[in-house]
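Part of the complex only, each chain left as placed.
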Amino acid sequence: MKKAILIIQCPDQKGIVAEVSQFLYAYQGNILEVDQHVDEEMGMFFMRAAWELDSFSLHKEEIAERFQAEVGKRFQMEFKLHFNFPKPRMAIFVSKLSHCLFDILGRHHAGQLEVDIPLVVSNHESLRDIVEAFRIPFHHIPVTPETKAAAEANQLELMKAHEVDFVVLGRYMQILSPEFIAHFPHRIINIHHSFLPAFVGAKPYHAAFERGVKIIGATAHYVTEELDAGPIIEQEVARVRHHNTISELVQIGQDVEKVVLSKAIKYHLDRKVLAFKNKTVIFY
Amino acid sequence: MKKAILIIQCPDQKGIVAEVSQFLYAYQGNILEVDQHVDEEMGMFFMRAAWELDSFSLHKEEIAERFQAEVGKRFQMEFKLHFNFPKPRMAIFVSKLSHCLFDILGRHHAGQLEVDIPLVVSNHESLRDIVEAFRIPFHHIPVTPETKAAAEANQLELMKAHEVDFVVLGRYMQILSPEFIAHFPHRIINIHHSFLPAFVGAKPYHAAFERGVKIIGATAHYVTEELDAGPIIEQEVARVRHHNTISELVQIGQDVEKVVLSKAIKYHLDRKVLAFKNKTVIFY
């Protein structure tokens, strides 16, 4: 089914739901999903509406302009209009750890992710075979402190050439530069292997072991300039015990990481994530 | 803040959200929450809208009639209009186990439940002291096979005299008659001490022990004529191990029971539960 999805944010005021839904109704839109959220602290209104496109009397290309003229302007809305076609294009960046990558490829192979994966980029060679078994091109771009700038330039060119919409860091062990990040605002999803804000930075499983926590976790978030501080999309945890070694924490944690990352990708694909300042609204 | 809450169900069709929100907007309603759900299998539409009453230009008493005339009739809606005042009145039925009762009384004492509790009814005397310490009247109505009909008549009189809106069975160890249930359709909440539909009936913890399950649970549901088969409001589980005795299962389970029951009461009070056929829509 062809769908349109409208994501709106604006200062809170009366009549928004009425006017938006009236607009869709006026052009024969059959609303499939509608969600709204008022952030009272910030005085902001957030809304997401999805409707069937086939019966809609406005042409795909006219919708944004009409909506701006008839509704958006009056409420000072910032809005984005998405369609569920063509499929978005996602690049995956990995290093040596395979659990997130395989989990994504497995779901994609099973038809559960409505996305195209034009390429996988890695700073190591080791995962090439499996990626290519899934018939996805694999690009090995080594990164050293000296070559980092050139490597990122190379990566950006590939993103452009493959018309990549968003990037998933599936345990990619390199820190992206602010310049790279600026090309994909709220369009780079990272999985951090701790329950943020606990254990920011490197080696969170070691830190969790030292502190003697009884629960570990993982956090999927959009990447911003500040390390591990971007808007959180999803989190999950798992119980651990005193007898678990660091290596067992790593294995238990990886099961959490892959599930959390895949959920975040799904929310992002379904246009269910609204990021505003440093938080997210997730309409699931 | 004074609020009105509208709960709607009708056959699914275009324009419902638009017309309902337009109605509220036309009379200056500031929408606080709006949720909708389409059950595609049944072709049914469900909606819940809450708005501020102070700025609303219709009088409290006019709303239902006007809504029916202007919107409801056209879409063949069944709807209920609620206000968050006066507080609903809840009776609690218990036997000897205290964990659910104390949990509810504790929350009520802490101001977390917007409800009046005019009485607690029990077929035993044992919990009188604590109930009365919370300054709530305690009625001891013994029940035997012979006195059951009379006891229920007595209970119903009390319900009427205290203008009880709904009944909570906090581990009340008696089965209510269809006649009693008929007085409170979808207004009796029971906590069953298993993860339904597993272990229907008596002694679910014994059955769980026998089967060697690794997880136990509890289910809050509306009471209908068929035992343990009413619409499920909430469920939760807890992990158990091979070394747990039945008595430990009971204790672990009771922690789940009390949390699940209190959640169900809260959803019911906030008018977030829409029961239809044998299922519930919960807008949390």
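Brief remarks on what is shown
Which chain is which? They are A and B, in the order written, and residues in each are numbered from 1.
As a working rule, a contact is a pair of C-beta atoms (placed from the backbone, for glycine too) under 8 Å apart; a residue touches a chain by one contact, two chains touch by 3 or more.
Model, not experiment: these values are computed from the prediction.
This structure file defines a homomeric complex of 4 copies, of which 2 are shown in place.
As a convention for this text, only the chains that are shown with their structure count from here on.
The centroid of the Cα atoms in chain A and the matching centroid in chain B are 37 Å apart.
Chain A makes touch with chain B in their complex at residues 14-15, 17-19, 21-22, 24-25, 28-32, 34-36, 38.
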